[in-house]
Each structure stands twice: as C-alpha cells, then as structure tokens.
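One protein chain omitted, others in place.
So, subunit A:
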C-alpha cells in the first residue's frame, strides 16, 4: 500500500525502516518513528471510529494525549488485547494489530448511525440521568443497545502474559515534561548536583521543539535538545524517564509515573523484560512543565473527519513527514495558528484559505502568510463544514467583532481539511489533582494553576507562556527556585534563544456563530468523545443546571477517557454564554488522577497471582497438604478446614471427624490463634481493666477465659489468658483479631494508663499449638511425656511447662470442645516433630485430624461462642447469657462496664443468644436466616432475630443452631420460624445453648 500523504523528506522518521501494521484487518506500512496515528494519516485513512452517541464517523483530531477520537484496541492475540489506546501516543512497531472500537458492524458502515440521524432524540442530554431516574424497566431496554454501541474497547479474556513492576523513588526535583521549559529546569537543577527525575510521556525528549521549525541560536531546536539530553544523561543523580507519563499528583508531593518500557517493541521485547513500571515518587520539589493543549473551535459539523487542531497539522508535517490532506482551510483566533498553514504550504500542498476571526491581524506569522501569497480572509469564520466521512467543503462568512453573529453572505470553499485554533489551554491537570482550584486568567484566556500547598513550581506553557524564549527562561527560573528551596547552590545556565516574533493578541472566541441559532444549526461538537454539543449544553442550562459541575454530569462532558482535554473550556464558555456569566463564574474545571488511562497491570505490579496477598502458614502446613486437607482463609492464614478421605463428602468427613474426637481423640492445628505475651508489675491490673471478668486472684499456673468489650459494652474479642508468673501472662485472641487486640491493648496503655508498668508483644508466630481433644487425649499425651497428667496434678484450666516428645512445651489444659483436652505449645520449629510423634503414637487411638469446620461444630455442641460470628458489635455479654463472665466487684471501672449500663443495654427485649433445635431433626437452618414469631404475617414481616451458627451434629443425631432472638433467654421452649427465600418455613424450638454434656463433666475427667 502506498502512503499517499507521506512527504518525500523531512520529519523524525526513518524511511529506511518500513513497518507493517494492521488496522481493521487490512495491512498498511508506516516507518520507524511513526505513531499509529501518523501512520494511519500517512495511509489516508479518514475514519478511526464512530461517535459514542450519534454514531458519526470520526477521524484523528490531535497528535498527543488530548486525542479524543483515535482510541483503538490493540493486540494480535486474545491475551495481549489492550483497550483504550490513543493512537497518537502509540509508537508504531512491526506487526502492530489495531482495531477501531466504536462502530457496529464496522466503522465505515455503521448500523447504529440511524440513531444518530434521528438527531439523537433517543439519547438527549441527560439521557443517563433521566433513565436512571425514571422507571427501571426503561434501562433494561436501552442497556444492551448502549453497551453494544458505546464500547471504548474490551478487556482481554485471557491472562496478561506480561510482567509489570513498581518502584519507589525519592528525588530533590521531579520535572514533569521535557519540552523547552522542562529541559531548562532539569539542566539548572542537575548542574547543582540535585537528584533530578525528568519524565516525559513521549518517546523522545523535546516536547514542542520536536515539531518546531524555529531555530535556537541559528540552529534547529532539536540540536539544542540533543545537547541538553546528553548533558543530563551524563549526570550521576539524574534519572531520565521517556515514555513515562506523570499521571497523578497526590498529597505531600507524592507522584505516580506510568513508564512504558516495551509497548513500542511488543513481541520483540527481550523475554522477561518488564512491560510497564509504576514509579511512586516522593519529590522534595516538583516542576510542572506540562505545556498546553490547543483548543479547537466549536462550529457546525466540526467533527467530520478532516477537522483537526492546527498544531496537530504542524506536528504531523514537521515531525512525521505526513500531510493529512490536500486542501486546507485554517480557521484561527490567534497568530500561532497560522503556523499550520505555513507548514502546509511549505509542504507544497494547497492552502485554500486562512480564515482569521480577528478584524485586522498583522502579527509576524500573519505577514509571513501574506508574503507567501496565501489567501487570508479576516473578520470571518468557518461557520459550517460539509462532508460525512471526510470534509468536502466549508461555509465561510463574516462575523462581528465580538464573534457573536454572522454579518455577511456565506461563501462556499472546497477543502478536505479544516484546521482550527481557538488558542491554548494550559495543561493544569496535575496541579489540580491535590485539590488546588485553577484560576482563570483573562490574558491567557484559560485556567492557570491556582494556589497550592504542595511544593510545586510551574514553568512555560502551563503558565500561559508559549514562546520558546519565555518557556526556556521560565524553566531556568523554576530550577533556580527549587535549588533555593533545597538550600543547594545555583550554577549559571546560558540559554540559547529563538528569534523574537511579534505576536498580536488573540481573540477570545470559543463557539463560532451560525446563521441559525445553536439549537437549530447543524451539530457543533464540544466534547467529541462523549458526543456533547453546544446545543446539548444549552439544554442543560435551560433545564436549570447552572454550575459547570452539574452541567458536566448532566451532559457527560469531560467524562470520557480523555477527561475532556479538548472540550472542557469550550463547554464552559458555551455554558457561560447561555447563563450570561463569565467563565470563572460558572466554576472551575477540576481534573482528577489519572491524567491518561493507566493499565491495571501497572497498578497491580507484581502483587498478583501468588503474590496478591501475603499468606501465612503454620509449621505443620506441609502435613495438612499431604493429608488432603481442604483449606480456608482466616485472615491471611491458611487453615485446615476438613480432611476428607477419598470418596468422602464434606458432611461425611465432618461427621467422622466429630465422632472420632468425642469417641476417642482428635487433633487440631491451632497455631494461628493470636498470642500476646504480657509482662510487667502491673500486667494483672491491666488485664482487670481490659477484660470484663476478675483477674486479681488468678494463681500462677492457672488459665482463665476472658471477654473483652469496647467502651460501648459490646463484645469485641475473647480468649483464654494464662498466668505464667506473677508478672507474666499469655493472652490468646481469635485468629483474625490478633493484630486488632494488640493495637487495642497498646491504645489503652499508651494513651490512657501510661503509668502502668506493662509490656505487650505478639508471639503468635513463635509457637506451634497442637490441640488434642477427646477422652483418650490424656492417654495419648502420656505416651510422649513423663509429666504426671493425673487429674489431681494437672487439672482443668492448668498450665504446665514440661517436655513433650523430647522438646520443651507449655501445655494448657483448656477445652474448646468440652472434652478432656490439651493445647500443646512448642517452639514453632518443633511443631512438625511433635505433630508427627503424636500421630505415631496416636494410631492406637484412631487419632483423627480435624479442621476449623469440625472445631466449629464441636464448640457449637457446647454453646461456646465465636467472637465475630455469634457477635456483631451489637451484643454485650449479658445478651450472650454470659453474665458469669462480668464482674461487678472490680474497683476499677473496666473498659465496657459503663457502656453496658446504658439505658439501651439494660432494656427489655434485647436480642439474646440462644440455642435452636429444628422440629425436623435433619434440617439445618441456613446461617443468616431471619426469625419471625408469626409465620403467617404478611410481608414485611416482623423480624425478631437471626441465626449466627448452624450445623448438623453427628454426635447428637440432629441439627443444632445458635442465634439471637428478641427476649430469647426468657422464651425457652417457644417456637420460632425461619422463612426461606424458596418459600419453605423452618420451624425451631428455642433451647439452651448447651446441647451436649450440660453439666460440663467431660472436660473435667
């Protein structure tokens, strides 16, 4: 295929390295150095997508990050699909495969365009807002149509094969943007030895200089760029990041940079090379040298392919050697816009006319145009474009000096390209990310960065300083300012200079008038990506949306993936006019991170798959795996859930584990229980203040169960704490609650009772905890220790230090199953040894491993609560029937005591925890089921409680449940009902929580 728009010479492309690429299934050729957009234009491709709402054909408009239309899908294979790629920022590589994303069945013949032809009546402004507001049924009708019509690409269906990375950076000065201002700032800072990071979104440093024809000290600007970059590259403390977009400016000078390392190499990237890297930068000072985006003008049919912003035309000609058309009409409100026509003419293509909206322009570039003999039409505007898939002509008319109305006859001109320039909008996005409100500057005709608390400096185009000389000197100034703030010495920087050009004031004009009022004129697009028109904004204003933030939400202006980079200011101007206000009076425009879309890969980095979240394993994990355990996550812990034998169902497995434990002996890996070592002369006093029960008399060598409440009196954790010495206690917590409890203890000690002599440390990981439970547990343990295990010497709630299987152990005779039970704690790395010894000797007792599920069933048979499952932050100890665990005698008003005495905590009819026995013994009530007293009450029924725990108990031969019921403790024997979603109603009787061994004899033997 020929590149019909490619010039024979010029540009920063390598004509000796042709690259093949695919667009919509056809193969084309571009050159090394092209972007996908420049290659598309070189090949004369006009249509790159269909518009979101009206399905109108759209072409490339811009040459950088602000491009709204050329948003393509990339990827040759399913796994490498990348949606949302701006063709203007994608470097071309050999084999690149791209697709337009809007358009069905394809962009050239779009079935949906009939919707657009109806004038968008199906989707007027506020469409989404209105459909969400009005009957839900409407949404279903529209949704599938909208989804099909409005895709901006799709995500891949297969896993991303690439590797992504994150890195933390610290620097003295982060310079954002490597145009003239950024390069000057970076050089100034670097020469003084500052640690500098210079980041730019493009593949090459230089910014606007890369496509400029201006000379610096009589030489091409790019030769100064090269010398500056070479010097920076030679500095030890300078990090140069091309292809790196600073996407977010966050609090305290924290910035994120999205660096693309292989997106321009694709499958030719070295194997294992990171595709993208997210730099997390803490910068002492930031210099924003982000430049400016040119504003297109708003006129009728300004979206027909061939309509572009003027500077993009220059960029394609000068940087890529591509003239994107044959016959140009340029419309401009300012001198700088003329450059496009000058470049077009110099590329030997026809400039049909330069239409200047000003009455009598005479600046340097204007005169250059006249000198070249170009047709300069003043005091006029392009009021309308003709054409559908490509511009075919324009209507030009004279307008009044204010730009409000058409004053003369309309002339038709033939053209295939319309470049427009409405002036420039400083790229203030980053400066507004941290909440700084931009300020309107009448002279700049745009918003400039407002006051900020960040350590931020700005230079060049972002300040509305557009000439090369101004940008360079602002850059040096910012660099010197940063050095002064950093207390670093300044060194001299001698700048090159460009020839001064006389520039006249530009005209403040955004929307071009038409013969017809805006509402009747052919569509005048403001935001291409979301298809917002000037008429749509007028409708929004007429419907009462007066703040620009409301207008934006109502019309969706600025809500595309381009965040309205081209359209926002024009939209504000249209709204301001409709509301008869000034632009700043309608509000400011606030941008949010990220500046351009960031891939999920870059955000995730290596924190995916196996490394998504840290995993915690006990010392016996390998054994569990080898013995077929199913695991469940408890916090970050991998806990054995149950240990099915081949062919066994989960229920069969649980039944077997539960029975084996109560009949003989079972073993649980309880290492994950939180363990906090508490020491100090006041440790005992501290426990008394933090637990609801008494600790003053707990003897050395004894254990006690404790309940912990918040100041509101609600249960928040529980566990057994043992007295290991007069000043030494070991507290256990729930597995998930351990860090929270430790922080809770520290909070009270550090902020409320610092006078107490007490210290806390987490020792969860130091110990392996092996719990053997069941009538044969004593016999089993006695095989591994010489210690006297008789009930007299080692009774219930005792702790002893002894030797088990040859290693030192702390053995706690405590029980969460209600059986004779020992919790053997050994140094973590001895855990596996003792575990295996127990199995060696446990064969004769049918020692059976069980996991968390059987643990739950066994404790529920005894009515033991699990904090966080049977409690939810709204139940106090009395609600749980655990008044026995609340002391009234303690002198100190412990945490939760006053809270429990609040009026609401003392009232009648609170929800209380009770046992529930189904009338049908085999039916297990689903956990979370709501209880009602009257199953025949019409909906909405009066709910009186819910199920917190529910299981089938093989030991008892029927189901058991725990749940809260209003006034439940005084309703023993009454019937409650649990209506289910499927229409069933489960009937249950309120009973004691203790289903098994109500006298507690089994654990005391």
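The criterion applied here is as follows: a residue touches a chain if its C-beta (ideal position, glycine included) is under 8 Å from a C-beta of that chain, and two chains touch if they have at least 3 such contacts; residues count from 1.
Simple rule for what comes next: contacts and distances are computed from a predicted model.
The complex includes a chain that is not drawn, and of the options "Sarcosine oxidase subunit delta", "Aspartyl/glutamyl-tRNA(Asn/Gln) amidotransferase subunit C", "Elongation factor 4" or "1,2-phenylacetyl-CoA epoxidase subunit PaaD" the UniProt name matching it is "Sarcosine oxidase subunit delta".
When the full complex is taken into account, the listed residue touching the unshown chain is A:254, out of A:254, A:617, A:787 or A:933. Only one of A:746, A:765, A:840 or A:934 touches the absent chain when the whole complex is considered: A:746. Only one of A:26, A:154, A:412 or A:898 touches the absent chain when the whole complex is considered: A:898.
Contact between subunit A and the absent chain runs through residues 250-254, 282, 434-435, 453, 711-712, 742-743, 746-747, 750-752, 754, 893, 897-899, 901-903.
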